Structure formats: C-alpha cells, structure tokens
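Heads up, one of the protein chains got dropped from this complex, but the rest are sitting where they should.
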Amino acid sequence: MNAGDPMSLNVHEIQKHFPGLNQQVHGHRLVYLDSAATTQKPVAVMEAVDSVYRQDCANVHRGVHTLSERATARFEGVRKVVAGFLGISDSREVIFTRGVTESMNLLANTLCHLDSGFQPGDEILISSLDHHANIVPWQLISEKMGTVLKVIPCDDAGELILSDLDQWISEKTRVVSVGHVSNAIGTVNDIDTIFAEARKVGAITILDAAQSAPHMSISPKEIDCDFLTFSGHKTYGPTGAGVLWGKKELLDRMPPWQGGGDMIRTVSFEESSFAETPWKFEAGTPDIAAVIGLGAALEFLDSMGRDKVCSHETRLLQKIESALKSMDGVNVVGEPSLRACCVSFTLDGVHPHDAATIMDQNGVAIRAGHHCAMPLMKRLGLPATIRASVGMHNDEADVEALLESVEAVREIFA
Amino acid sequence: MNAGDPMSLNVHEIQKHFPGLNQQVHGHRLVYLDSAATTQKPVAVMEAVDSVYRQDCANVHRGVHTLSERATARFEGVRKVVAGFLGISDSREVIFTRGVTESMNLLANTLCHLDSGFQPGDEILISSLDHHANIVPWQLISEKMGTVLKVIPCDDAGELILSDLDQWISEKTRVVSVGHVSNAIGTVNDIDTIFAEARKVGAITILDAAQSAPHMSISPKEIDCDFLTFSGHKTYGPTGAGVLWGKKELLDRMPPWQGGGDMIRTVSFEESSFAETPWKFEAGTPDIAAVIGLGAALEFLDSMGRDKVCSHETRLLQKIESALKSMDGVNVVGEPSLRACCVSFTLDGVHPHDAATIMDQNGVAIRAGHHCAMPLMKRLGLPATIRASVGMHNDEADVEALLESVEAVREIFA
Amino acid sequence: MSSMRELYQEMIIDHSRSPRNHKKLDHPDLSARGHNPLCGDEIDLEVKRGEDGVLSEIGFEATACAICTASASILTETLKGKSEEDARAIFHRFHSTVTGEVEDPYPSELMKLEVFTGVKDYPSRVKCATLAWHTLIQALDENNGEASTE
Partner (left out) sequence: MSSMRELYQEMIIDHSRSPRNHKKLDHPDLSARGHNPLCGDEIDLEVKRGEDGVLSEIGFEATACAICTASASILTETLKGKSEEDARAIFHRFHSTVTGEVEDPYPSELMKLEVFTGVKDYPSRVKCATLAWHTLIQALDENNGEASTE
C-alpha cells in the first residue's frame, strides 16, 4: 500500500478502528472477507450506541424531560447525516427502517395503494441479479393484487441484458426496482440505462443500494430515482437500522404501512389521522440506539473518503479476481465489466460448503451458499458459490491469506 | 428499604447496575420515573451488545465461518431464554420483532388471511384502555377487510366494564386483543375474564404485555391466550428487539408477512416456498445485537426475582398514589383496584406539559401527554396527564423527589 | 428555580390564566387551526381584516399549555392593527429569538415578546411558543387575502 499517497487509504490506520478484526480464529489471524453479509463495526459506532444507553437513555419524540430531548435531538439529527450522505436537501425524505428488506416490504405494501393502486395486469420489473429482498415482497404483493412480475435476464458473464429493455418496460410497468450491485457475484448494474427507460413510461424507480452504499458514492439526485434503500449493518453501522429515502412528493401521497404510536396525529375508535412524512412511516418505538449508531457509521465512512474506499476496494477485488483466475480448477463466476463488493468462485470437485469450513479453519471468513439469490444461481447452473467480499479494512495480506486458504482446500481434496 | 428482608429488593445494589441513573440533570440527581416509555439499561445489556460487535460481529444463519456460528448460536440461544422467561417449552414459538407495534401489525396482517380469512362483518374486540399500537393496526386492517372494531368500555375509575361482556363478544368475534396493563393510568386488566369469554366463541386471543412483562411474571400457559407480545426496550433491553410469542399450531398455519432473505426455503421467479416457524416471520437480517441484548435483559430481570420486583414496585406506586391524593389540587386519574406500572395525575390550573418542564428542571423525568392512548384520554375528558412510572431501581428517595417537584410546580403556578 | 421563574414569568402565568381575545369572532376573514402533536396543544385562530388589509381583530380558542396560551394571547395584542407585511416580519423576529438564532433585544414596541426568550433553552417547548404564530401565518398563506375556506 502506498501509505504516502493522499489518494490511497491508510489501511493500517483503518484497521485500528475495528476491534472485531483483532482476534484469532482457529489459531490464525481473523481474515474477514464477509462484509457483504454484514460489516465489522468501527469503535465510533460502538461508542455511539453505548453512549445512548449510558447518557441519553429515553424514548424519543414524546418526552419533555432532558434525557428524552437529548435522545430526540440525536435521533432526528441522524436524518440530516443521512441527507448529507445521500446529497439530498430535505431530511424529511429519510425514513428509518430495519434495512433493505423492511424498506422493500414497506414500498410494495404502500405503492400498491398509491393513487389508483396496482391493477391486475400491471407489471413490476426486477432483475435476475436481485437479492431475495427485492424478489419476495413483489411476489407476495403480486399474488394479492394480480400484478405480473417481470425479470430482466442476465448473460453468462453475469451482466443484465439491456439491449432489448423495451421488451420488459412498457406502459404496463408500474414499478422498476433493481439492485445496484449484485451481492452474489459483484456486478455493478447499469442503472442509468434501466431508469431512463423506466422514466419514459412513468414507472416508479427503486434502487436497492444495499451493496453500493458501503462501497461508492450514491446520490439519488444523480441516479434520478424515486426511492433508494440501504442497510446500516452492511455500511459499518449497527444491526437494526437502515434507510429508505424517497421523494417527498410521493411519500406524502402514500398511505402508511404499519399502524401504532408515533405515526399518528390523532386516534379515535372511529378514525385516525396520520403524522407527516417521514414519521407516518415509523410506527412504534424506533431502534433509537441503532439509528444513532448508523449516524456515527455514515460519518465514519464519509471521513475515510468514499472515493478512496472505492478505489482501494476495486484494486483488491481485481487482485483477487486475477489471482483466482490463474489457479487451476478455480472458476470465477461471472465476468462483469464493472465489479464491486465481491468475487464469487467455485472449485472443481469441491462443494463450496466444504471449502468454507476448511478456509475458516485457516482464519478466513468467507461465505458459501446461494447468497439469497437463488434465481441467479439457477440461471448460472450452480447450487452455490464461494464469495469473498471486501471492506475498507481489507489489505494485500488478506488477499494472500485467502489464496493460501484456497490452496489448503485443494490440497485436502487433491 | 428493609435491605435484610429476603423478600425485598436491595434497591441500592440494583441502582449500581444502571449507569444511566448516575448523572445530574439541571444540577439535580436524575430521578427517572419514565420507565413506561423505555427503561434504563443494566450494564449487562450494554456489555452483551458491545461484545457482539467486538467479538462475534457476523450475520446469522447463513454463515459457516466461526464468527457467524458464534453469532448464530447466541442469537438462537435467546429464543430459549425467552421461552424460559415465558415458561413455555417450545422455543420455536418465539418470534423476534422490533416490539409490540410490529408484532400487532404482523398479527393483523396475517390473521386476516388465516384459514377462511376475515370476512366483512367479522368483529375484532379491543379495549378502551389500549395503546395506539393495539388500535391502529386493527383499524387499518378493518378498513381493508370490512371487519368491525368493537371496544370494551371503561368506567370512571379507569377499569374495563366486564359485567356485560357478552354484548361485545359473540360468534362474530374473530380476535380479542387487549392490553394487560394500561400504560396511561396503570390499570391491571382482568384478562382472565375477557379471554374466558373469548375462548367460548373460539376467538383468537392476543395479549399486549408491553407494560406487564417488566413488572410481573407472565405465563401464556396460565393466561391461556394464543399470542402474547412485549417490547424489549421496556423490559430493560435494547431498542430494536421485542418478542411475539404464539401457539405453534397457529403460527404454522399463518401466511408469512414480510418477504425477503432468511424467511424462505426456496425462491424462483415463479414461486417461493417459506421457511418454518419462527423463521418464516423473520424476513431479512434481524437486529442481531438487540436480540442478544434482550437475552441479557431477561436473564437480568429474572435474576432479580420477578415477584420481588413486582411487590417492590407496587409498594412504591401505593406511596405515590396516596401521597398525591393527600395534596390539594392534585387529581389522581383512575382508581383501579389493581395497579402496576404507573400513576397518572393532573394538577388544577396547570397544563401537564408546563408541569413536566418544571419537574425536569428539578431532575425528575416524568411524561406528560396522551401516552398514545388518545381514546382513553377523551373518555376521561382530559387532554393529557402527568405520568410517573416506576422501574425496579426506583426508591423512596425518588418518591420524595417526585412530590417535591410537584410542590415546585404548584409554587410557580400559585 | 430561578431559570424556571424566568421561563414562567408572571406575565406568562397571567396571560395563560386570563388570555386576551380568547373568543370567536363574528364573520372572520381568515382562520386556521394549529396542532402540536407532541403536547396535544390545539388552537383555533381567527382574523378580521380592516381597511387597507390591516389585521383589525384577532381571536383564538385554545386547549393548550401555559406557554402556548400566553403566546397566543400576547400575539393577539401585539399584531392588532398591524399590516400583513408587518405581522410576517414580527413573526420572523419572534421565531429567530425563541429559537436562539438572534440575541438582540426587541425594539420597545415588541417588548412584551421578551418574556418568551427563555424558551430557547427548552427545545421541546419552542413549538409551544410558536404554535399560535405558525397558525396565523398559515391563515395568511392559505387565504392570501381571500375569505377563509374553512
């Protein structure tokens, strides 16, 4: 690492922020290559969470007393942090959810009642690279509403086929919801092309940024979409808090989803009226500590320089990819022209789960399985892959350890 | 406090477990009487949460590597802790939600499709003492399904009127969902009588135990209900994790609610099949750290002796109630025969919010408002009340401070 | 308790107990309803315009805390006879002071508003002090010189 280069990360310094990395697994240094599942957390996040419980432990919004005022100020302050992170000006467009899964369920269950609602035969378009979180909610709602789920196919390289998009997008298309980066094989999708076509027919556009938010700058304005969502726990934040951003003009017109305290204006047994955006969508006591921790995580990520993080990770992924490709009996899955997040591969004659166990024995934490992308696995004719995914703290030594652990697997199955 | 009495709590020792109490507010010792909104957290909970991030930071269920195995074991282990806390034998009946609000939304949205589903004209019965979390979800579902919301009325003492229950429960009644303890005025409801009547007509019975779980032993078997839910953050646990317990036989027949990763067995674009109970109801990455913290909280609460906590708190509430009643111009709201959780009151000529600000200035954290029970407030003809709610760490000195702060309010408004 | 005495000055207690112009107007030209979901404060505010569009009469009814009620009461006194433009300017001045953005003393004709300055130290109460003012601005905005549609 060119520690002196102002454009490159000082990874050694970064690693000190992550106490979770500082441990041995089966007698080896932990090599964490599973950030796509959930990231390690920096000390700043742990301290933010802890300080909520130690100093400002109170419920938000409804309290007049000091602790509640402090908790409310910190909680609501995170909306502004998120707004800054996304480059938007109105922090009332920021809704806190548990993560992408909850966001997608919220969207499916509210958009279906927006204006004239979903009509039988209306279409919802997703992609064949998508995570189950962007498939199952639309399936469930389609069963109820009679909408038809369409899927942008992908080629053998693991890239979406966008040459005949007009086959998939038409006047019937009500929603186009796609993933930014594939968590299973690392493809960065050409969302500009997809959303441009979607806008032509007036479809609502949704970006699943679960695997782009931690790795690159994302700006809903530049992307020009209607909704964008990411999970805090994959973006160096605590479990329990994620973000749904949406255009206020749409959010205002959408009905609420969950009912309960905090999301109402008035309640009587005859009828209730609802609070304003974003509170209308946040029923009940939110995950106050996790949201405050998420604020600390996004500030931490920003302070590292998101462009620097991106280019550092891209370099590592390129090294992993080319090293794996040079090994006999190793098959890298997909060959996307733009890659982020991870490299997926298989080993001849070795099931990924056996590989994962042996690699773990060498201290290397990777993931083996379908990565919640079963339809993609089926398309690629694979039951499972081995996935190495990177975070800002990974370095060349981690890449070496990964390759050595792959060798160890091959020795055992030689 | 009879520190030597084996049946009484050693409150002084207990207070040491709560670092959040150890602070000054406006130059006064913090007197926290807002546990009904959210409880302070014991060190054991903070340490459990922190240790997840420091040692076992990984996603659950899908990982083969060591950190993921450890996180999964801890996370799934909490189901057994909850089962012990509730005195049930099958921990697969334990579903993790964000809290009571999410549980009620889950129930409303899945029970409406159970078996033949809700039919127009079917009835759902709640009570006039209920929290918005047990009102709004049923209103929203009733709007969709054409069900009719019925409400058990209450008398001036703030007790549910159960003498003519057969007026409210009939063959049309599909669901009877009531709160155990009123968070607004502290009434402990006679749920045995209500549920016995509900069982006669085969209605599904749901208990909102948000304000009983922290204060008394609750056993779904003894109560003989179908579902029971409570919020971790009101039971000395972190924000973000709560429990929905349900009879497995019912849960198995219910459709899933949210869709996404983890709750599926197989996904294809044509059709998905779902995981088993309880995972079917837990879509996406759960709030791993909060769930593990909740386990620590319930173990902590159990270790204190729930009966002891209950009698200690009851004694304090009696003191507060009788002291307030002896003061001029103070009106205790409601006169339930059994009280837990809190005492609500008003001051002649003083709006509760003005009182709250002045009491906070004396270090006393209470809540002023409608307590998310607007229909009850309307029934009692009050826009708001002042609510002092207790936790295991409160003591006589806190009661004194409360009464002094009430005096201070009266002086200013004299 | 000195800071409390500063927040709850005699004048606030007095206006909250005996609010001025606490009444419905006959044939108001403008009206709006304000609501503070935190406190449950509710206020109905009505305005009559005189010649040249000045606010010739302002009345209100409220179920609200002392700070909100007193602030509405003092609003009716302060803005009576003022032009819409002046009213908006005074609102801005008042808002900046109670949120702590501006620290200059008020000009003498607005001295009565001084009693709310202490509110800036109580973030959850700022909304109480400004509710009546926001409601007035809403009435002005919505109606823009036309008769109230409410």
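For reference, chains read A, B and C in written order, and residue numbers begin at 1 within each chain.
By our rule, a residue touches a chain if its C-beta (ideal position, glycine included) is under 8 Å from a C-beta of that chain, and two chains touch if they have at least 3 such contacts.
Quantities reported herein were computed from a predicted structural model and do not represent experimental measurements.
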Shown chains touched by the missing chain?
A, B
Hey, which of B:K41, B:R62, B:H132 or B:R306 is the one touching the hidden chain?
B:R62
Taking the full complex into account, find the residue in A:N109, A:T205, A:T277 or A:Q361 that is in contact with the omitted chain.
A:Q361
If the hidden chain were put back, which residues of subunit A would touch it?
26, 349-354, 357-358, 361, 368-370, 383-384, 408, 411-413
Contact footprint on subunit B, counting only the chain that is left out:
61-64, 68-69, 72-73, 265, 275
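Note that only the chains that are shown with their structure count from here on.
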The chain whose C-alpha centroid lies farthest from that of subunit B is chain C
Averaged over CA atoms, how far is the centre of subunit B from the centre of subunit C? Could you give it in whole Å?
39
When the centre of a chain is set as the mean of its C-alpha atoms, what distance in Å lies between subunit A and subunit B?
31
Computed distance of Cα centres, subunit C from subunit A, in Å
46
Residues of subunit A that touch at least two other chains are 62-64, 68
In subunit C, what residues contact two or more other chains?
38, 124-125
